[in-house]
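Note that one protein chain is taken out, while the other chains of the complex remain in position.
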Amino acid sequence: MLKVGIYGASGYTGQELLRLLIGHPETDIMAITSRKFKGMPVSEVYPAFAGMTDLKFVDSSPRQLVSSCDVAFLALPHGEAMLVAPEFVAAGVKVIDLSADFRLRDVSVYETWYTKHAAPDLVEKAVYGLPELYRDDLKNARFVANPGCYPTSIILGLAPLLKDGCINTSSIIADSKSGASGAGRELQLGSLFCEVNEGFKAYKIGSHRHTPEIEQELGRIAKTAIRISFTPHLVPANRGILSTIYADLHSDMSESEIFDIYEKFYGDEKFVRICKPGTLPNISSVRGSNNCDMGIAVDGRTGRVIIVSAIDNLVKGAAGQAVQNMNLMCGLPEDAGLNHISLFP
Amino acid sequence: MLKVGIYGASGYTGQELLRLLIGHPETDIMAITSRKFKGMPVSEVYPAFAGMTDLKFVDSSPRQLVSSCDVAFLALPHGEAMLVAPEFVAAGVKVIDLSADFRLRDVSVYETWYTKHAAPDLVEKAVYGLPELYRDDLKNARFVANPGCYPTSIILGLAPLLKDGCINTSSIIADSKSGASGAGRELQLGSLFCEVNEGFKAYKIGSHRHTPEIEQELGRIAKTAIRISFTPHLVPANRGILSTIYADLHSDMSESEIFDIYEKFYGDEKFVRICKPGTLPNISSVRGSNNCDMGIAVDGRTGRVIIVSAIDNLVKGAAGQAVQNMNLMCGLPEDAGLNHISLFP
Amino acid sequence: MLKVGIYGASGYTGQELLRLLIGHPETDIMAITSRKFKGMPVSEVYPAFAGMTDLKFVDSSPRQLVSSCDVAFLALPHGEAMLVAPEFVAAGVKVIDLSADFRLRDVSVYETWYTKHAAPDLVEKAVYGLPELYRDDLKNARFVANPGCYPTSIILGLAPLLKDGCINTSSIIADSKSGASGAGRELQLGSLFCEVNEGFKAYKIGSHRHTPEIEQELGRIAKTAIRISFTPHLVPANRGILSTIYADLHSDMSESEIFDIYEKFYGDEKFVRICKPGTLPNISSVRGSNNCDMGIAVDGRTGRVIIVSAIDNLVKGAAGQAVQNMNLMCGLPEDAGLNHISLFP
Partner (left out) sequence: MLKVGIYGASGYTGQELLRLLIGHPETDIMAITSRKFKGMPVSEVYPAFAGMTDLKFVDSSPRQLVSSCDVAFLALPHGEAMLVAPEFVAAGVKVIDLSADFRLRDVSVYETWYTKHAAPDLVEKAVYGLPELYRDDLKNARFVANPGCYPTSIILGLAPLLKDGCINTSSIIADSKSGASGAGRELQLGSLFCEVNEGFKAYKIGSHRHTPEIEQELGRIAKTAIRISFTPHLVPANRGILSTIYADLHSDMSESEIFDIYEKFYGDEKFVRICKPGTLPNISSVRGSNNCDMGIAVDGRTGRVIIVSAIDNLVKGAAGQAVQNMNLMCGLPEDAGLNHISLFP
């Protein structure tokens, strides 16, 4: 059994990770930390866990956690993960960081979009944790930067087209929509029920911090620098991200040709499901699961391809992908503990 | 491995049963039937199942199903289950009927609230499938009438008080609230999104068909005939039933005395969770799980006890309880395939 | 034109009052105050108001407001209203207080359920602002204690039965359900979208502060002290309160007899709508309007009458009723500015 710990486990992502790890056949959870809730049983903070675990939040130092764990998940806000990651990595513990701190390979880009980096030397050691693209690297990785939720949906959506060079790389527009859990459990006016419910809005157009991460990874696939337009929106639902991605095709291609490219690219992937021609994904079909569903449409009238991808932002967009990475890093079956069928309705 | 089949598997309850049985470690699903969708893969009717099963709906006769199955689940509307149950039972297959057809032991009561009974002789053979009350009977049962969703929440809520004789049995009021999946997937005006969303209403006050079922079972526990007031309501949420149950206490009792009674009654139960004194359940904490959460309050000013119970209507209120019954009938661990942690948020 | 001001106008109730007063044909809004948002245009705090008003929040003292207003609405939290009400009242301005501070006629009861009262002498001067019961008093009132949202729904629901002495006054149970705006715009964990959405829960069973207000008013109608069981619940919807109220009938009565009592009691009321026999109200039918819809059911099997009442908590439960009171106090048509048809869906 793997001994695992979650550092910063009291947010929506942390508790989702806990849900998945409790159900994982090969993990023992040694510790979960939370400064805010230290001493409290998880079940008092999240009643869903009553009877399912006796774990209590502790306020351990990284050092304490390190000594008991084979794998540490960091589920901290960006800016905080980089303060503790070095100690975990130095101790030889396998680390999966769910924050943005080690996703951007160019420290100056990180510092432009986020803040001064506290552990710039560690950046190059982190493997970007998107198994569908970097599986082999992840199998040998000791330190993984788990992708952002929006980036996961967009990068997976575009990878086959970019790999095959079918699209104009300066034409990409990603119009993404996220459920409210993406904003976390912090107390913010914009997260109140009455502010979100029966509403729908765009926010941070062209300025969301996931933009450089998306561009970095699309550029790696395309082997050329890429700039995209990225617009996030807030959906009045708990979970789910749906990204509608537009790009100009270099030449006339039919839906079935594009479909073949996706089938080939993702044919063996456990967690990517290509929707049948003529059908499109819905976030309600991936809720609670680690799947990324994708629909393909070609608009022959305008020469554009439109890819629609749907994930659960807390699972494939965060905690589920982190577990998938752990499985790879530790030689376990990639889908261990991740075989949930989506909860519908 | 148990060979199981679902007769009438295309409704919300049927697909939930399928979700649970696919994840169950000891079952092989031999067939799922649907007249409406025959020939179609489940994943076309419920995209959540894509990649998780290759099952297709078939339009088999009971006879065909009988020959291949050890256990048959009937997830048909009331009035239809009683037409096919006899054949299943006669063939020696273990049957779990999720309809109301065999829950009422007095056929005349059934016929008053429902319709003419087509298999009255079979009624006495059915065991009422509430494991927390009838576990021993269920272990030997070959034919189980799976309880209704509202009755499950109310009977579990009141059983300890009735068993101990603490309450005035003519004072019981159950004010229940159900998510929209309780109405099924039929096309009805009242089930449209715009009719349910941002709405809340009571319906069928004093005349809901679950009333005699609740009264029958409460009466069995109390060993006296009981009449209750039962008011169902529609909550703008997908899943969940919360029942707020009122009764007059015979004498002054503290919350902690009542709490002790519940702890004693349900102490070892895997799927009943008594909320700590001062806390109350929420349907969001049982979503997707087979748990029944219960909160206890005593209103000293009025001499009443108020019990609040919460279940997922599709799980503990239907499919999950059916699997729990199957486990008991077949000698499996009672919680096999039912260890899901609720999906929150 | 009446000159009106709103003291404490930035909460959900305050902005609803503003919506109604802007649309009112006989009012000029002189000032709206908010310490938090002083200097900001309303439309920056509530974009719905863009282009509809140029009003900005000011941080005036009561004195400043008093000099410019004929009528002052106090939309402050309880405990704060009693600090400023005396100055308004002393200055001869007509005051409508939407807080709980002057609803309870017995100061000791107030102090038991709330906090020490800062203006106990003023309590007896306040008229309880439920027009359907106290219309004549309100026409001459200069100081009105606007009823709570839950109390409005429950008192209106029971008044005819209590007036006619049809029910056992010790048998009353009010099971109420409120939309999330009832909790206001404060930042609280329990008000976050992900905590409310897809959830349903009871809270403060037997201990909600509206209890003594309800009991006081029911007692006045019945001319005897009354204790009730009151359970509030949280509905995942923005607006609306639905109260399901149970009471034992003294003698056999038919639904149509009860119906006649209600028709007679409320026959001329503009804002009370009795649902036709066999139909029941829904909060979605009163959204945005000042109506209280009521449904009647008799459960002959148990000898109980069940009244279901529905209001919009922000309108008839707060701001709309306040305007109705202003209309009465100032000799305007009672429904001036209140003729909105509910917004559905």
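Per-chain residue numbering starts at 1, and chain names A, B and C are given in the order in which the chains are listed.
Here is the rule we use: a contact is a pair of C-beta atoms (placed from the backbone, for glycine too) under 8 Å apart; a residue touches a chain by one contact, two chains touch by 3 or more.
Predicted model only: the values in this text are computed from it and were never measured.
Trainee: So one chain is hidden, and I want to know which residue out of A:Asp97, A:Glu195 or A:Glu334 touches that hidden chain in the complete assembly.
Mentor: The missing chain is touched by A:Glu195.
Trainee: From the listed residues A:Met40, A:Ala118, A:Ile221 or A:Leu280, report the one that touches the chain absent from this view.
Mentor: Of the listed residues, the one touching the omitted chain is A:Leu280.
Trainee: Using the touch definition up top, pick the residue from A:Thr244, A:Asn291 or A:Asn327 that touches the left-out chain.
Mentor: The single option touching the absent chain is A:Thr244.
Trainee: Using the document's definition of touch, tell me which of B:Thr13, B:Ser181, B:Thr244 or B:Ser309 contacts the absent chain.
Mentor: Answer from the full complex: B:Ser181 touches the omitted chain.
Trainee: What residue numbers in chain B mark contact with the hidden partner chain?
Mentor: 12, 180-181, 185, 187-189, 191-198, 236-238
Trainee: Contacts of chain C with the missing chain: which residues?
Mentor: So the residues of chain C touching the missing chain come out as 12, 15, 19, 22-23, 44, 46-52, 181, 198, 238-239, 270, 273, 275-276, 279, 281-282, 284-289, 291, 293, 339-345.
Trainee: Write the list of chain A residues that the hidden chain touches.
Mentor: Touch set of chain A with respect to the missing chain: 170, 173, 175, 177, 179, 194-195, 197-203, 205-206, 227-229, 231, 233, 235-240, 242, 244, 246, 280-284, 287, 295, 297-302, 304, 306, 308, 310, 345.
What we mean here is this: only the chains that are shown with their structure count from here on.
Trainee: Find the geometric centre of each of chain A and chain B from their Cα atoms only, then give the gap between the two centres in Å, rounded to an integer.
Mentor: For chain A versus chain B, the centre distance works out to 36 Å.
Trainee: Can you give the whole-Å distance between the Cα centres of chain A and chain C?
Mentor: Using C-alpha averages as centres, the distance is 46 Å.
Trainee: State, to the nearest whole Å, the distance from the C-alpha centre of chain B to the C-alpha centre of chain C.
Mentor: 38
Trainee: Using the touch rule from the top of the page, what residues of chain B touch 2 or more other chains?
Mentor: Within chain B, residues 198, 238-239, 281-282, 284, 287, 345 contact more than one other chain.
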